[in-house]
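Sharing a structure here in structure tokens format.
A single protein chain has been removed from this complex, and every other one stays in its place.
Labels run A and B following the written order; every chain starts at residue 1.
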Amino acid sequence: MATLTPQAPSPASTAAPGRGGIWEWITTTDHKKIGILYGFSSILFFVVGGVEALFIRLQLAVPNGEILSADAYNQMFTMHATTMVFLVVMPIASAFANYFLPLQLGARDVAFPRLNAFSYWLYLAGALFLTVSFFVGGGADGGWFGYAPLSTQVTEVVRMDYWSLGLQVLGVASIASSVNFITTVLTMRAPGMTLMRMPVFSWMVFIISFLLLFSLPMVTVGLIQVFLDRNIGTLFFDAANGGDPVLWQHLFWLFGHPEVYVLILPAMGIVSEVLPTFARKPLFGRSFVIFSGIAIGFMGFGVWAHHMFTSGLGPVAEAAFALTTMFIAVPTGVKIFNWLGTIWGGSLELNTPMLFSLGFIFLFVIGGLSGVTHSIVPADSQQHDSYYVVAHFHYVLFGGAIFGIFSGIYYWFPKVFGKLLNERIGKVNFWLMFIGMNLTFAPMHVLGLNGMPRRTYRYAEGLGLDVWNLVATIGSLVLALGIAVFLYNGWRTFRKGEVAGPDPWDARTLEWTTSSPPPEHNFDRIPVVHHEDDFWHQKYTTDEEGRAVAIPADLRPVVAEGPDEDIHLPSPSYHPALAGLGIFVMLLGLVYVPWGLIAVGVGGIGFLWGMFGWSLEPLVRGDH
Amino acid sequence: MNGTERHEGRLRVGRRFFRRPTGRFVLFSIAASVLLAACTTDIPQNSLDPASPQARDIDNLWWLVFWIAVVVFVLVEVALVVAIVRFRRRRRGPEREVRQVHGNLRMEIMWTILPVVVLAVIAVPTVKTIFDLREAPTPEENALVVNVIGHQWWWEFEYPELGFSTAQEMYIPAGRSIYLNITSADVIHSFWTPRLHGKRDAVPGRVNNLTYFADEPGDYLGQCAEFCGLAHADMRHMVRAVSAGDFEVWAAKHASLPEIPEEGAVASGWETFNIICVACHVIGDVGPGVDLTVPVADRLPGGSGDYVLAPNLSYFAEREKFGGWTFENDTAHLQAWLADPSDLKPMTPELNDLEEGRVLGMPNFGLSPEDISNLTALLQSLE
Partner (left out) sequence: MTAMTTPDLAGPGGHHDVSEARKLAMWAFLGSEVLLFGSLITTFLLYRTRVGDGPSAAEIFDIPFTSISSFILLMSSLTMVLGHHSWERKDWRQMRVWLLATAGLGMIFLAGQVFEFTEFVHEGLTVSTSPFGSAFFVLTGFHGLHVAVGVMMLMATAIMGFTGKLREDGGMNVGLVGLYWHFVDVVWIVIFTVVYLLAV
């Protein structure tokens, strides 16, 4: 039974030519390597964004803090949000999606491996571009939401040019990978892997790909308008000449709200994988979890204006968006109840990945409930842009998305690197993060209700804000310690981690049928799928009471396999990276028009060279 | 190694339900202390300490939703904690796999319908309050109109019916409806006095309305709630609700011109004002004022001259604080401000463009110590 034992390297993988070194990573078109690249880049930016957050908290520890100037503070909170949203949570979901989508579907790669590599290099170009602005005039300082006309106001400084161009490029990168994932799901599933048998994590990736595909173009248009207003004198957001700043808010939040679900749905997918594995029960109400994800995706496009309840939409629009916003809580609740149903009656192994998933549920409930209070428009008119909102979305995005991601890291690390992260250090990591997170963000509810607005670099004494701000700062230090413990755990595991077998968790989905790490071609033979949680059904049957019974190894049915055929792997190519580099140079040039046009030209040549080389080179190694 | 074999012999379904009172006690005490802290009354910007019918409506709605949320929170989290405690894997005992339950249609329907019902309960008062709070005052209420105009980084208050404008402190008569026309002269701001009402954005080119009504005379602190650039944090305001009689007196004072003495330090300060400050500031009828009879809806932001460039300084001495209601209005702070405004408050006057109507802070005019003391004397004389 090839799928249950570590696979011997097949001729195809040993025959891979010229491997090793940085060049291999630059030219890789292997979805797993690209996934690892995404993963490491996002962890790097996670540390950058975390340091920015610490600066913010240290500045606010006491009234009238003097650690940062107002200017530096505005850069910190703008770049903290931009970094965490676009350079950490989105790409780390991309890392998991890249690595595990093909493995979960029983495929050998994504549909378009070189497009996939291009997406990564484009992401890296955009990320470095955004960050480099710190060293050439300062980081973006108009808020991650870049409200016009503040973002179009001061043309003397290039910061918001870096911001608008950087986000556009990141958007293109995300659209490219969304197209790729959608096509992969629709055309690359193994025989028998019907859509409804697809693992829930893959489902969530599929859904967010559509969300990104349809939401990113809208903000791209807005970003282009901001850039043109700043640089060639268009009047899109110039109220003095008839432009309307509220247009930007619509364009931004038409993207911005689906984006919220883009950030949280992958984490929900991870939790839906981890809970069944460690509860030793299938996901409760699987189809309901999937359909509620789809419902969230659809409804996510109908609630954007709840970010604008104070901009004066008129009572009818406000009431309508209040109702849609309330009712998006229903599918979200369905997911939470189904997770409770999954662990209820299970046999819970409370290891680190499981703790993070359970922590996710605990914290996400809080964030979800405070989210419902935002839909109460009159109450929102008090909470909007106050620290209450900061508390809310950190419960959703840190307690939710980041805890889900950490669960995924602890869960899948042994598959990716072949070694188990240390359990005891992992538990310390979890508890520090859990306590730190609550200590940091729970007091912010009170701060907001006490009237502390967001994005303020200082506050006066005597406003009743001193104590809770100090508590939040202490909490952020605990949180930082937790992250440090995590980084140590990773570093330690690389050096002397316990070797993981192919299936250390007795898990349920196809990625665990391969060796750890999987061979370059993933599967010697393309699996044929008969069940949801197919791997579980290869290992277990149920007795008349419905309890799982292990099938003795020698009695396991020989699963029919796909046709034996030659394995074609995509050839390595430097063209995607070259095209990405070209874009980076072009962007730099665009900020410094007119003389930067030279750089635009040079970058353009690099980009076109990459694109043409890409179009003309053979697709598949050994397939000339 | 086969995962199945590893786990065999270890599994057992826990039957006993372990209560963990400590855990829940901690939870509740945190919630309780949060509530207590939020209810304290000596917090000037406490949104849960309403001082007007509007803020009370919002507050009532908030507490309704809050308690529903608390019930949901307790139910869900207790279920979660109970499940974790009850079904965690024991290391001893006979081996037994758990039942492979795939779902339950009835429960799915139940936990889809129940939240819908709860939300419907919340939705009705929400929609009602949305419409109630948007109602403009009727003519019988004889509302006072105040134009609230956001500038980077201070608030201006125009009283078009009374024919004057002021800044930083908004005087209103208690017990009378105040109809606010909120707009901006530059970027988006948001006008927020938490004890009186929720916030409303000041959007350039648009006018948003809000009705204020202070129950009692008193001081209500507020500040800008939409990020508006460098000194966003230092853009505060004070709403001073006074009795109807006091308001009459105050309004009569502002409708008249301040008296400047003929000689002394104040007179020298007035000379300096007329040379330097007058480019942006107004005192009485001197300086680049605007026509208050033009409705704000018909004015354009930017360089059109429809909005003043800097705070009106008539009767400056009555203000408790200045510079975005951030600095004590005393000699030390005034002199420090005049010596180098950007040293007190972060601003970027180097980007000013008066033609374009863009003022991002008061420049450092390199005033001599004598000028500074004269100007201070002038400002302190304007009571």
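Note that in this section contacts are C-beta pairs under 8 Å (C-beta built on N, C-alpha and C of every residue); 3 or more make two chains touch, one makes a residue touch a chain.
From a predicted model like this one, the values you see are computed outputs, not experimental measurements.
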{"item": "Among shown chains, those touching the left-out chain", "value": "A"}
{"item": "Among A:218, A:340 or A:578, residue touching the chain not depicted", "value": "A:218"}
{"item": "Sole residue of A:46, A:73, A:86 or A:112 that reaches the chain not shown, by the stated touch rule", "value": "A:112"}
{"item": "Which of A:63, A:138, A:192 or A:604 contacts the chain that the document leaves out", "value": "A:192"}
{"item": "Positions on chain A contacted by the hidden chain, ascending", "value": "107-109, 111-115, 175, 178-180, 182-183, 186-194, 213-218, 220-222, 224-225, 228, 232-236, 238, 241-244, 247, 251, 254, 526, 562-563, 565-570, 611-612, 614-616, 619-620, 623"}
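One rule holds in what follows: only the chains that are shown with their structure count from here on.
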{"item": "Chain A-chain B separation of Cα centroids, rounded to whole Å", "value": "33"}
{"item": "Partner chain A, residues of chain B touching it in the complex", "value": "1-8, 11-13, 30, 34, 37-38, 40, 42-48, 57-58, 61-62, 65-66, 69, 72-73, 76-77, 79-80, 83-84, 87-89, 96-104, 107-108, 111-112, 115-116, 119, 122-123, 126-127, 129-131, 133-134, 186-188, 190, 192, 194, 197-201, 203-206, 208, 221, 223-234, 300-304, 326, 346, 348, 351, 357-358, 360"}
{"item": "Contact set on chain A toward chain B in their complex", "value": "4, 69-71, 74, 142-143, 147, 149-150, 153-154, 156, 238-246, 279-282, 284-288, 310-312, 314-315, 318-319, 322-323, 326-327, 329-330, 333-334, 336-338, 340-341, 343-350, 358, 361-362, 365-366, 369-370, 372-373, 375-386, 442-443, 445-446, 449-460, 462-464, 467-468, 501, 503-507, 539-540, 542, 545-550, 553"}
